[in-house]
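Only one protein chain is missing; all other protein chains are in place.
Up next is subunit A:
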Amino acid sequence: MAQVSLDSVRKIYPNGAEAVTPSSFHIEDGEFVVLVGPSGCGKSTLLRMIAGLEDITEGTLSIGERIVNDVDPADRDIAMVFQNYALYPHMSVRKNIAYGLKNRKTPNDVIAAKVAEASAMLNLDDYLDRKPSQLSGGQRQRVAMGRAIVRDPALFLFDEPLSNLDAKLRNQMRIEIKALQRRLGVTSIYVTHDQVEAMTMADRIIVLNGGRIEQIGTPSEIYHNPASTFVASFMGAPPMNLVAGELSDGILSFAGLDVPMTVDHRGPVTLGLRPEDLFIDAKGPIAMEVDLVEELGAHRLLHGRVDGQQLTVHLAKEITAKSGPLRLSCDPSHLCLFHPDTGKRMDARHKGALQAPLNTTVESDA
């Protein structure tokens, strides 16, 4: 088990593409960190640099107390689970799991014991003598996990390990992986583009965009205090509503809504409203034209327009609504303000906020 530190780690591929701009972060011992971001944002590149499968162009990487920039992947004391599992097709499940141990000169009886333990933990006992091609996707996934855990590594790396599974299995494996990690207490870095996985599994989330770190924070921080419009629109399903508003004399106005704010900014701003902070109120200030009611069983989503801008409202299941005009009110305590051009978060603490001070980690960029 170990801490992981990246200090201005950068990646430029031989073709000149800068896949990761200089990035720094620190991961505590036993922490479960999720790297999330859209396709092509450099998640895999970052993970593969940590694994040693890709050279680090600049910066230093340390695992535990050691700087490992030039350490062979096999000597970094890490285990990785790949998206397509990368099992050895010609070896039985047992041999797949044992292979990494055999090469580390582990005595045979210890290997047997560890394989037995891992297979019991992962319900693989009935499949130990099968070849990977004779397993289902979920079982292969488990073998890949088994191969990682028998090694007792200092660090687990996961590159979208669940993306080849169907939705039901994905939910189940998500919980299993998280529980396993809790039990083993191994520091883990998990790459995904699925924001639900990120929110549910992470101790901390690192949001990447175009090779840059947009924000680092706990799932709740990321959700409630996004550092940019990018994070706001990427995390959460449905994402945060982003609408154009106006600030003047400390008053934020948007579609009939007036909220006093403590921001020294005048002029247009981007206003972020979570769909669940809006609610139906016959005397509310916001007039919405509902185009579509999306029925989701546990709740409903209203999609419509306010002042010509798209807005989504989350309704609890006991509240019904129809298409057509409607009046809304809003809980201003979670409201976020972003710079209209850069999309960066502005100091969004508003008057009368009941919550603890928002957003200490994010620099205001007003």
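Rule of thumb we're sticking to: a contact is a pair of C-beta atoms (placed from the backbone, for glycine too) under 8 Å apart; a residue touches a chain by one contact, two chains touch by 3 or more; residues count from 1.
Here is the rule we go by: contacts and distances are computed from a predicted model.
Chemist: Leaving aside the chains you can see, what is the UniProt protein name of the one that's missing? Options: "DNA ligase (ATP)", "Ferredoxin", "sn-glycerol-3-phosphate transport system permease protein UgpA" or "Succinate dehydrogenase, cytochrome b556 subunit".
Modeler: "sn-glycerol-3-phosphate transport system permease protein UgpA"
Chemist: In the whole complex, not just what's shown, which of A:74, A:251 or A:296 touches the removed chain?
Modeler: Residue touching the absent chain, from the options given: A:74.
Chemist: Given that one chain is not shown, which residue among A:14, A:89 or A:297 touches it?
Modeler: Touches the omitted chain: A:89.
Chemist: Could you tell which one of A:10, A:131 or A:327 touches the chain left off the display?
Modeler: The missing chain is touched by A:131.
Chemist: Which residues does subunit A use to touch the chain missing from this display?
Modeler: Missing-chain contacts on subunit A: residues 51-53, 72-75, 78-80, 82-84, 86-90, 99-100, 103, 131, 133, 147.
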